[in-house]
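Removed: one protein chain of the complex. Kept in place: all other protein chains.
For chain A:
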Amino acid sequence: MGLIIETERLSRSFGDRLAVDGLALAIAPGEIFGLLGPNGAGKTTTIRMLATLLPPSGGAARVCGFDVVGAAGEVRKRIGYVMQQVSPMGYYMLTGREKTEIEAALYHVPRRQVKARAGEVLDLVGLSEDADRLVQEYSGGMQKRLDLACGLLHRPELLILDEPTLGLDVPSRHRMWDHIRSLCDQGMTVLLATNYMDEADRLCDRLTIIDHGREVVSGTPAELKEATGAPSLDDVFLRHTGHALREEAE
């Protein structure tokens, strides 16, 4: 079976600043793979390259077997992208269901199936009851779940989640984790960017910690803790970089 994500020396610079520096990732089907690092480590930039939004300035990346530059269209059909931050201002005046149906049509769900498919994904994230309320009335957690639902509309092979629990309260985070876990139980491949160590520890099969755009260390959560003799992933990060993970956090 081929890899879902495969990058070679993937790099991206902004001016003379290297945001991603020679990253090599190999993610197999069915994995929850964590991309960890403090704010500014280069997680979103990596994801934007994989989501065909930003051309790499060096190296190459293949998603579901397609080059992100040469076959961007094929990649887009196969990924669901849940962005780190998208202000809902542009669809405040829509209901959750309307937004979902519109995006279903944009993902080329056949016209007759749009309503049913939108209902399905809203149900999946527990928003059925609130589907006909305006998005402006949604809490932060509900908005994130709505984004997650919209990322599932076209049954993607790969789900890319950029800090899906950033800014959520504890119950909302746990709820989001449950949804992610059940998606994985159904065989979805997930790339999860986060700077929460406990999130990665709970969810990820394997992970890579990056800092300043470079790989620091990779492995399963257990391997990483064992190899460094550290009690938590926070400490793993600390031992490898000499500074605390949250240090650069806002």
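Assorted remarks:
Operating definition for what follows: a residue touches a chain if its C-beta (ideal position, glycine included) is under 8 Å from a C-beta of that chain, and two chains touch if they have at least 3 such contacts; residues count from 1.
Keep in mind that, in the parts below, contacts and distances are computed from a predicted model.
Missing chain, UniProt name from the options "Glutamine ABC transporter ATP-binding component", "NAD(P)H-dependent oxidoreductase subunit E", "Gluconate 2-dehydrogenase subunit 3 family protein" or "Transport permease protein": "Transport permease protein".
Only one residue in the set A:I102, A:L124 or A:V216 touches the chain that does not appear here, and it is A:I102.
Touching the omitted chain from chain A are residues 48, 51-55, 68-69, 72-73, 76-77, 79, 81, 83, 85-91, 93-94, 98, 102-103, 105-108, 111.
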